[in-house]
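All protein chains of the complex are present and in place, except for one that has been dropped.
Coming up: chain A.
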């Protein structure tokens, strides 16, 4: 049989022979777009005037592509594209379900807002050091992590977004930035190394890295391999990336040091990638093991949300306060994963979308507030309400949303989550959600009273009057706030989408079938 070298080899046993449908190219279109724009912007980085002119249409295109991908996934279920045409599990598959597509779209919107704000906030030296190229490469990493269906590939995208985020973090090379970046860099390196260790063990157990393949094999593997240990290792790695309680200290040490727009992008995008990865691993790959770890995740979630909100109460710096609010929100998402009921997970998905938009908007608002009142310290600033009433009104909406007060987008996921935890009798988890919301209200209420409502202290009033540009400064903030308001008023559609996404996570049969159309690996 080996001698028949002249006979044509039947490649259909090992390779995808059908051409990829045109619509499926949407799966990797965000990555191609981000990489090309990143490379082009890197080549013209000396031309600081040209940078935003090239970058902003690219970010708009990213939003459009992500929206088209979401529409495609909603209409035809999870879709898969396999690289190099090797049949999965040998080729690297990109598999998108509703959760991945929703997060990609929301991330693209946050990046667009950051890109517009950056046109006004990042000065020429920041542009020359590569703000826009790094932004696109970070978006390539973030979208890649949301879209991939291969766990080692997920690790690679984590590293892509991490190294791009290093570049963004030290954009000004100031003392505080280098100090913050040192802690951020080392602790995140440790976190991704834990991820790699866990993936090494996972490969040793299953002999495959394709997530759908692992999900199939894990059902048969129960009791034969230390899968709970493996999931705990993943929980540590992703908890560290997401800044969950005992391993969250890199976040408040670094998120307030870079430029405001960089903080905004980090707060909107990076921690959520950790939450997403844990959702994927815990709910799709190891659901039975997650049930055993459920109470650990629940305790961590409750501690994260309460201690995050308490940390926010103790801060005088507006941006550090927001950093603790990011942590508190992570706790709420983990609470949804801990419950793992349809209600809990759809609340976690909804809250992730809400948190990406709201935290980005709040950091942008804090930047404008600092320019309007002369500093980030809430002890030393004031009078924004009289000088910039519109900014004050928008910020108040965001404060309501982040505390989970009606009628804005933070309310619905918390309502669903409280109900879901009461349904399983976890009254203490419901109480923690409500208590963290209460503490958050006090923390942001104090910022509102001191920085916005209070008349300006004399020292701050002496500073020069800030001129805020109505387009590039306000437009991204207004865009994000409009989303917050619409999500709060008309949550039905997003709620239904997150419920469908939850079903795809809890019963990943469609996800697996999209990777293995024949019905399973041999």
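Keep this in mind: a residue touches a chain if its C-beta (ideal position, glycine included) is under 8 Å from a C-beta of that chain, and two chains touch if they have at least 3 such contacts; residues count from 1.
As a convention for this text, contacts and distances are computed from a predicted model.
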Choices "Na+/H+ antiporter subunit C", "Sugar ABC transporter substrate-binding protein", "FtsW/RodA/SpoVE family cell cycle protein" or "Quinol oxidase subunit 3" - which one is the UniProt name of the chain not shown: "Na+/H+ antiporter subunit C"
Options A:170, A:265 or A:357, residue touching the unrepresented chain: A:170
Of A:81, A:122 or A:185, the residue in touch with the unshown chain: A:185
Identified contact with the non-displayed chain, of A:64, A:83 or A:156: A:156
Residue, one of A:62, A:357, A:398 or A:450, that touches the chain absent here: A:450
Absent-chain interface as seen on chain A, which is shown: 1-5, 9, 152, 156, 159, 163, 166, 170, 173, 175-183, 185-186, 189-190, 193, 196-197, 199-201, 203-204, 209, 252-254, 256-257, 313-316, 378-379, 446, 449-450, 454
